[in-house]
Structure formats: C-alpha cells, structure tokens
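Shown here: the complex without one of its protein chains, the others still in place.
We just call them A, B, C, D and E in the order they show up, numbering each chain from 1.
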Amino acid sequence: MTADTSDDTDRLTRGQARLSEITGRSGEEVMAALGDVAPDFARYIFEFGYGDVYSRPGLDLRARMLATVAGLVCLGHAARELRVHIGSALNVGATREEVVEVIMQMALYAGFPAALDALMIAKEVFAARGLAAKAD
Amino acid sequence: MTADTSDDTDRLTRGQARLSEITGRSGEEVMAALGDVAPDFARYIFEFGYGDVYSRPGLDLRARMLATVAGLVCLGHAARELRVHIGSALNVGATREEVVEVIMQMALYAGFPAALDALMIAKEVFAARGLAAKAD
Amino acid sequence: MTADTSDDTDRLTRGQARLSEITGRSGEEVMAALGDVAPDFARYIFEFGYGDVYSRPGLDLRARMLATVAGLVCLGHAARELRVHIGSALNVGATREEVVEVIMQMALYAGFPAALDALMIAKEVFAARGLAAKAD
Amino acid sequence: MTADTSDDTDRLTRGQARLSEITGRSGEEVMAALGDVAPDFARYIFEFGYGDVYSRPGLDLRARMLATVAGLVCLGHAARELRVHIGSALNVGATREEVVEVIMQMALYAGFPAALDALMIAKEVFAARGLAAKAD
Amino acid sequence: MTADTSDDTDRLTRGQARLSEITGRSGEEVMAALGDVAPDFARYIFEFGYGDVYSRPGLDLRARMLATVAGLVCLGHAARELRVHIGSALNVGATREEVVEVIMQMALYAGFPAALDALMIAKEVFAARGLAAKAD
Partner (left out) sequence: MTADTSDDTDRLTRGQARLSEITGRSGEEVMAALGDVAPDFARYIFEFGYGDVYSRPGLDLRARMLATVAGLVCLGHAARELRVHIGSALNVGATREEVVEVIMQMALYAGFPAALDALMIAKEVFAARGLAAKAD
C-alpha cells in the first residue's frame, strides 16, 4: 500500500486545484450547487474524486479523460457529467476528433442511442467553444 | 462524409486482421463460437466492429482500448468482453498499471462494485500472462 | 403462501389509499396522466404496487421509502420517480438529512454522477417544501 | 379502466396456467425455488406477471415473447430469465431464426457484448432442444 | 456465412431507403443532426443499422419494431430513440394498442418507472399523430 501521510487538508486543497485544472470549474462553483443540500458531498468530490483518484500518477490526464468520456457514454444516463468531462478532455489536451472517436467507438458497447445522445452533447460543447465543424 | 469505395470483402479482410492485431484472437475462433448460431453476427463483428470502427484513424489504439476498458466497466455486465479487452489493452501497448488506473477511476462513475469486479478479472488476465504483482 | 382472500376491488381500494398516504397524490392524478393511454397500467400501479407490495407488513414505511430512494438512485434514469419518492420518504417520517445520507451513500454503488443528479432533485423537493438549508 | 371482477383465486389459477403454457414450467417448480425464501414473490409472479400482464389480449404471444427477449438482452444482466424466455419464445411459436434476429438487432441498442452473451445462451437453449444448426 | 457481394454504395443506398421506410425520416435529416460533428456516424447508422441489420430477412418489420420498443424501454435512458421508434412501430403496421401492450409488459423486466416514462412518450407520439384515446 502506498504510504500516504498527507492529512485531509492536503487532499482537499490538492483536489480543488486538480478539479480546476481538469474541468475549468472552481471548487466554489461545485459548492454553490451542493452547499445547501449536501456540502460533505462536495468535499468528497474534492478529496476523493480529485484529491485521491485524479491526482494519481500512472496514467496521463488525456488518456484518463478520454476513458471517463467512454465510461459516461456507457452509463447512458449521465448527461450532465458527460457535458462537463467532454470539456475536461479538451482542457487536458485531447482533440475534438479524439473525443468524437471515443464516443463513436462506444456504440459498439453501449449501443447507438447512447453514442448518439453523447454526440449531440459533444456538438453543443464544441459549439460553445467555437471549435470549427469537422471538415471532411 | 468520408469517401469509402471499399467493398465488403475489404471490410471483412481488414476487420479480421484488425481483430487479430488487437485481441490476439483469430476470426476462426470467433466464428467457432458463433458459426452454428449466428454466423452473420461474427461477420458484423469483423466488418463493422473491427473493419469500420477499430480501423479508423484519429485516435491511437492504446487510448482506444483503455477507453473500451473504461466503457465495459461502466456497463457492469460485460465480464466476458472485459476479459478480452483488458488483454487487448495490454496487446496494443498499455501497461498493467494503466489498465488498473482506468478501472479504479471508473469507481467514481460506475461505483465500487463494478470496479472491484473488473479488478478481479484484471488480476486473472495478468496472472495468465505471468505479469508480476504490483510492487509497492 | 399467505392466505389472501381479498378480491380485486379490495386491492384497488387499498392501493389507492396507500398511494395517497405514501406519495400524497390521489389515484385521480395518476389516472389523469395515464387514463387516455394505458388506464390498466394505472390500475396495476394501484393494485400491485400499492395494494400488494406497499401494503405488506414486515418493514416500516420509513425504511421502505429510504430503500426505494436508494434503488431509484442506482437505476440512474428514474428522475421523475425519484422526485416523487424523495417526497414520499419525507411524507412517511424520514428526515431531510436521512434522505441526503441515503443518496450520498449510493455514490459508492452507482457512482458520483447518479448521486449528484439525485441530490439536485432532492434540493428542489426540499425547496418546494420550504425545508431549511442544512446548517453546518 | 377495464372492469375486472375476478378475485385473486382466479388470477392465481389463470396465472399458473399461463406460466405453464408460455414457459413450460409448472407453478410448483417456481414455488420450489422461492417457497422457503419468498413464497409471496412466487404468488406475485403467478398473479401479476402471468395472471394479469401475460393474460392480456391486444398482442399475440409470439410478438410478446420476442419483445421480452429483446428487453432482456437490453437489461444486460438477466441471464437466467433470458434462458427461460428464449425457450418461451420457441414454445409459443417463434422460430429459432426469429429469436436470433431479435437478439442480433439488439446489438444496435444495447451493444455487441449484451447481444453476444445472449447468442451464447440461445445456442445452449437450441442445443438442449436438439434444434439443428443454422444452415447457411 | 451469407455470401454478400454488395459493396458499400449498395449498403448506404439500401440503408437510407430502409431508414426512410421505417422511421419516416430521411437520411438528410439524420445527416443534418450529425454532419458537422460525426458524419461517419450517420453513415454507420445508414449502412450498418439500416442497410445491414434492418434489411435482414427472417423476421417481419412489425415484430422487429415492437422488439426494438421493448429493448429501448429496458435501456431506460433512450428517450429520444424511443420516441422515434414508437413512431416506427406504427409506421410498419403495429397498432397503438400493441405498442402500449409491449411497453406495459416491460414493467415486469425493467420496472414500473421505465415503463411509465415510455408510456408518457407514447402518449405524445399518439397525440401528434391524432390517434384517438383508448376507449375502455
């Protein structure tokens, strides 16, 4: 087991920074959504999601976020999260084309409707960022 | 739309080669399983799955197969396919550590039981290949 | 097998009363939504859902509705039903805090996106009932 | 709402007969599996599943059971039930080829792994019934 | 394996015609939605979805589309696709009543919320087509 002497303050601070780096959103935004219903859930997102899992070495962020996009397509119901993390994938260096490739590939595993819904979300994210239409 | 003048024979041949490159299995093995129940389904796997989708440019195979592992973890029920494609990920250059990272990360999206089941499958695949235990 | 001598009229009447007690909605409201497309489906909801299952002894309603909230979070796609039964849980004596605890706990099993979506729905239900924000 | 004056004894008797007609299994077999853990659940299967739903007019049994096979493929996790109802589809007049067509078609909606797993189950059911291999 | 000498142009043309026959939508509409994000995905829908799978003999279109409706109900998350294919089922000869029967039946396999959501979609599709309310 990895020795981990960091205390919870470290995990929280590290997680909020990692959240911001990956998603482009601040911890304040997450807390604004959750603060009056489940503030500890925001804390778990920071500490466990970003401070623990997304702070791990062993895999580059671009591959991590493309994997997350793939996973969210296969869940089928995670439209909100998919929108965020298609953006995250672009933020950490994946191209528009790579995101589209991953989503299309998931049609093999989760079916065409899940992939089609995800492509419609990707289209919106790309448009909001002013990414030019695919030329082919 | 990409001009594609290839006929179906090309897709079948290209797909069987790609299947073999990625999974290490031959088209004959797939046909042996499916041939007496749904031979056309084997053909679709070759032509569409591997001849079309997995023959696309635009994303490297290592990122593709890590994304597939992620997607299969999130489906929850795809034990057979997960076993095959954890192997595929290793075949195309992903490391054991990278596969484990992707699976652990999916606990955030699909929950701990799906990730835990996938880690048990990964453990078997690694053992069958004589990959040494993680040292830490 | 439990002796059950009640006829269908009993199940229907008992079910509509139980539906009203749990959800705060009347059978008329359910029938208004379903009556011109599938009136028998409304009848099954009354007779089987509430007249049979939710009329069973053996578990108190508070634990039943917290379990239902947990189950609906794990389904992932059941936003409409989750909204109704977060309200039902409150109706039968669960506290706002208990509902939030159950939803957060499901992040372990269904992942963070499903739990986060459910918390956003809970927030709306709490607000509609004028339940004060969590103080901490 | 359909007037339904039948009492529960009617539903139970009708349901057990319908179960037997569709699945080829007797109510005794179902009760043998469930009787010492949840006998009322067996009763609900008889009364609601077969006495209510599968006793409805409005759709022929062959189309009903092919639809059930499709639905079970898309659930992904229902191997036991899929085995039973592939048999049911054959019992009520669907051909082996029709069952295979429905399963293959679901690859479009639920992905290839779910369809492939279902085809492997279908292969076993066909073999157990001595249905000859597809000739093509 | 079925000998299939058709080239990709055949599959594309056949698929677009089949799409139009089944869904009442033109290939242009599908391409309008996908063309600037993933035009090849539209091509796969035409070629593989409709040119391969939905062009197969061995099962009539009415049973095929009722099976698709059943499958989509069980996926739980496929609201967009369900709307399209409830329409497709009607287009190829299924009655309003048969569509409702299939959806209600899926409550047994996918639960009441998935079936209820599907019935609400069906109600909208029926209303848009001016199909009279169920009389009973």
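FYI, a contact is a pair of C-beta atoms (placed from the backbone, for glycine too) under 8 Å apart; a residue touches a chain by one contact, two chains touch by 3 or more.
None of the values given here were measured: they were computed from a predicted structure.
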item	value
Among the chains presented, those that the missing one touches	A, B, C, D, E
Per the touch definition above, residue among B:Leu19, B:Ile45 or B:Val100 touching the missing chain	B:Val100
Hidden partner interface residues of chain C, rising order	1-2, 48-49, 53-54, 56, 58-59, 62-64, 66-75, 78, 81, 97-98, 100-102, 104-110, 136
Touch residues of chain E, complete complex, unshown partner	107-113
Missing-chain contacts mapped onto chain D	33-34, 36-41, 44-45, 49, 72, 75-78, 80-81
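Methods note: only the chains that are shown with their structure count from here on.
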item	value
Shortest path length from chain A to chain C (each step joins two touching chains)	1
Farthest chain relative to chain A (centres taken as mean CA coordinates)	D
Same or different residue numbers at the chain C/chain D copy interface, by half rule	same
Comparison of A-B and B-E by number of C-beta pairs in contact, larger one	A-B
Innermost chain, taking as reference the mean of every protein Cα atom displayed	E
Matching chain pair for A-C (criterion: over half of the contact pairs shared, by residue number), options D-E, A-D or A-E	A-E
Whole-Å separation of chain centres (CA-atom averages), chain B against chain C	40
Sequence positions of chain D contacting 2 or more other chains	1-2, 48, 53, 56, 100, 104, 107-113, 136
